[in-house]
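Of the protein chains in this complex, all but one are displayed in their positions.
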Amino acid sequence: MNLLKVDKLVTRLRNGAAIVDGISFEISAGETFALLGESGCGKSMTALSLMRLLPDGVANAGGAVQLDGAALFDLPEHDMREVRGGKMAMIFQEPGLSLNPVMSVGAQIAEVLALHHDLGDAVANARCVELLDQVGIPDAARRVHEYPFQLSGGMKQRVMIAMALAGSPTLLIADEPTTALDVTIQAQVLRLLRDTQDKLGMAMLLITHDLGVVAENAHRVGVMYAGQIVEQATREQLFAKPLHPYTQKLFAALPDARRSGQPLSAIPGSVPPLGSIPQGCRFAPRCDKAWSLCREQTPDWTMVEGRGVRCHLYQDTGYRIRDTDARSPLPLAGEGLGERGDFLNPVSRIPNPLLQVSDLQVHFPIRKGLLQHVVGQVKAVDGVSLAIPQGRTLALVGESGCGKTTLAKALLRLLPATAGSVQFDGKELIGTGAARSSMQMVFQDPYASLNPKMRVAEILEEGMSALRIGADSAARQAQIDGLLDKVGLARDSKWRYPHEFSGGQRQRIAIARALAVSPQLLICDEPTSALDVSVQAQILNLLKELQQELELSYLFITHNLAVVEYLAHEVCVMYLGRIV
Amino acid sequence: MIAYLIRRILYAVPILIGVNLLTFALFFVVNTPDDMARMQLGIKRVTPEAIEKWKQQRGYDKPLFVNSAVGGTDKLTDTIFWQKSASMFVFDFGYSDDGRSIGREIAKRMGPSLAIALPTFLIGLIVYVSFALLMTLFRATALDMAGVALCVLLMSISGLFYIIGGQFVVSKLWHLVPISGYAGGADSFKFVVLPILIGIAGGVGSSSRWYRTIFLEEIGKDYVRTARAKGLSELRVLFTHVLKNAMIPILTGVVVVIPLLFMGSLLTESFFGIPGLGSYTIDAINAQDFSVVRAMVFLGSVLYIVGLILTDVSYTVVDPRVRLQ
Partner (left out) sequence: MLDSRLRGNDEGGCLMSFMPVVLWSDALVFLLLAAGIAAAWYVRRREHLLLPWQRVAHNSVAMASLLVLSLFLAVGLLDTLHFRMALPQANGGEKVYSSEVLSVFDKLVGPLRTHTEKTYSEPFALTLYAKESMTDAQGNVARDYPRLQYGGAHLSDASQRVEDIWKRALAGGGLGLLVGLLSFYLTHRKLHCASGCDRAVSIATLILTTLIGAIANLAAVYHVLGTDKVGQDVLYLSLKSIRTGLIIGTVTTLVTLPLALFLGVAAGYFRGWVDDVIQYVYTVLSSIPSVLLIAAAVLMMQVTIDTHPQWFDTAASRADLRLVFLCLILGMTSWTGLCRLLRGETLKLREMEYIQAAQSFGVSSLRILTRHIMPNVMHIILIALVMDFSALVLAEAVLSYVGVGVDPSMISFGTMINAARLEMGREPMVWWALAAAFGFMLVLVLAANLFADAVRDAFDPRLNRTESKA
């Protein structure tokens, strides 16, 4: 007996564009079904449709959902409220934003208890403590009275889970429950979800873009692309042999150590914008196996060996995979850091480094008291030493808040260093404005790193004119054309504004901007973390090519171990302002 | 908390000095006391003696900053700046042109001002917030649209119109309350009710619309979705979650005016003949009584700074994240 049955669910924007276009799946009790897809594919909207909590401007436009035999879309709003938080609970992506900042966590959980279990204050309080205890919050009796701002990100997500569990749901919807968390915390939260599910036997709809999360948690998987499920299979089936070309590409785009020598197989292009869904297969424009039929006719849902796929490759003629071993299957559970020969202590070994940082400190004063005297220091970067040779990549790994970005800014002298020395090519940089052109940075957020009011050409030219590179504007324009070629953008894009580009394209522009002044070292601060997997692969490939072509050195700041394994020659791990 | 308050009060001192210098410059440097005397006396009676007499009566016959004619500390204290401006720091406002003590006058007139301003403020706040909540509850429906349209219309009408129209309809046509005047005690009710109502009506448009914007912004946030996902009804979401969070931006605009309530409303008081600080100021402006205007400017800025400090304190009440130190 299936607990949840979703049948041809359609969700539309007010202007008629379908965000979710005919999705069907089932989940039985105790099972985890994962909806896997890149951002904008409609997976979150699917979840919100089930809860009937779609934001303004988006409306349910068809299909049926049955939970435990009750047709959710036919329930009056009053009855639906009983289901929400009761039979069906949901946790969200951003625990920091999803909790009410001015209510204590206890009060927020008690609200659910009062609503769905009619518990009085005293009983509710005891149950709150019990729930917090259950989700692994230490000292729960005290934490109950605390406010969200007093808890860390992982704790907040645990509170969210406790809140969801408070109504004893039979179905838990988890919308990217770990995306906003640090890697180590991610694993803990996922384990908590798995354990809780085992204990309580509830069904779980797990929404994620992370193949690793799917590998560890899901029983069955639905792969979503542009509002449709393109493939549905058990976890084992999917990871053993992905059928749909999109799924195959998704696997192939994942970086890992074993393929660090070869380019990633990136998916060209980007996810089609909503409302511009082309005729035929939605993936056809980016698919290298597409033929004319794919562009004319939308493929039907086809069952192949007990699993479903939406692709012309498998229709009529039956099982017909053109090249089956695009790549070897991915191991089910994520591996740890590979033991590789050159993963050695980066400081000691290198004789003639391009960049030599020794004992760099960046402190921020803490002011307190009547006269705001300095009572202490936040040691954001506390005695870091590292070295990068020419043409190599040093990865700097660490959790958020460990001082990675501060270090990068201090190297670029955007922040004053408290102590220590930074030598570039043998010259001391601290306290000078020298060598600006030889070190440049690529930032994390492609939306915030380009001035929306400037054309691409102006963005690229700014650094050149500030550092007086290029004889005149004609020479610079020629150089800009060359840069755009190098990063794989059309030359005429220089007359356009950043908002006309996708995230991946913007990141290419940002790289071109950094390269415009011919630096020898690029500091990349999480350059791919805001991007989808398929686009991430494109950018990583580009960085790798540029390194080979221009003999660039990279300081690569990231928290993604897979990227490190793929790209890095040396690795530093940073913890609380120190290299460990 | 205490340290914070002390620091804030210490910060207020340079600001008040700035206010004082500014008003001093405005009143005594832009125009010489001679100019003011000439202006006050009118064209006909201007003789050098009359000007001297006018200045002497009001203590404007001294030098501005340094009196070199006398010795010792008098060099600094026997000046216009010291006597007219510095003395305000101890709330010594001196005398008005008609010879009354400004300090005593202010104390006497605060009561009537408050009798109007306080109810207007409190009832008004409740009305505005309720109206805004109602619009938020029915957001994106015809009711909400009509509400917003009404707000825009109401805020496009001049405040003078509310007063003149209200007086005309309620007092003149219906004879419900006296047109103007004031009496102490229980009688005051019939004098204050119309000014209060008009005061509230005058603010409905802009305030309700502003609060609605705040509510709508809050309602778009993620924690509201969480609250709905718990199965809470829309009303409870609005009252327990949204209202609590929206109090923070609302307080920013609201608490700061509380101390200024003492100052009364210029327009209302002068139209309704309420003997409060507002009409006192207007009369002083019309009579060009500079001492009174200067005193009111100083008092106003003191109260404003008190309001700013109160605002910060009020944050600690509604927002657990704020700890003053």
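To keep things simple, chains are lettered A and B as they appear, and every chain counts its residues starting from 1.
Convention: a contact is a pair of C-beta atoms (placed from the backbone, for glycine too) under 8 Å apart; a residue touches a chain by one contact, two chains touch by 3 or more.
All of these numbers come straight from a predicted model, not from anything done at the bench.
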item	value
Residue of B:L153, B:A183, B:L235 or B:V317 in touch with the missing chain, whole complex considered	B:L153
Of B:L133, B:V177 or B:L260, the one touching the omitted chain in the full complex	B:L260
Among A:A71, A:A141 or A:L414, the residue in touch with the chain that has been omitted	A:L414
Touching residue (missing chain; options A:R142, A:R367 or A:H499)	A:H499
Those residues of chain B which, in the complete complex, touch the missing chain	14-15, 18-19, 22-23, 26-27, 30-31, 35-36, 38-39, 152-153, 155-161, 164, 167-168, 217, 260, 263, 266-267, 270, 281-282, 285-286, 288, 290, 293-294, 296-297, 300-301, 304-305, 308
Residues in chain A touching the chain absent from view	57, 273-274, 409, 412-414, 433, 436-437, 439-441, 443-445, 447-454, 459, 462-463, 466-467, 497, 499, 510, 513-514, 517
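Just so it is clear, only the chains that are shown with their structure count from here on.
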item	value
Geometric centre distance via CA averages, chain B-chain A, whole Å	51
Footprint of chain B on chain A - complex, ascending	51, 53, 56, 81-86, 89-90, 92, 94, 97-104, 111-112, 115-116, 147, 149, 160, 163, 167, 368-372
Chain A contact footprint on chain B (complex, rising order)	3, 6-7, 140, 221-223, 225-233, 240-241, 244-245, 248, 318-321, 325
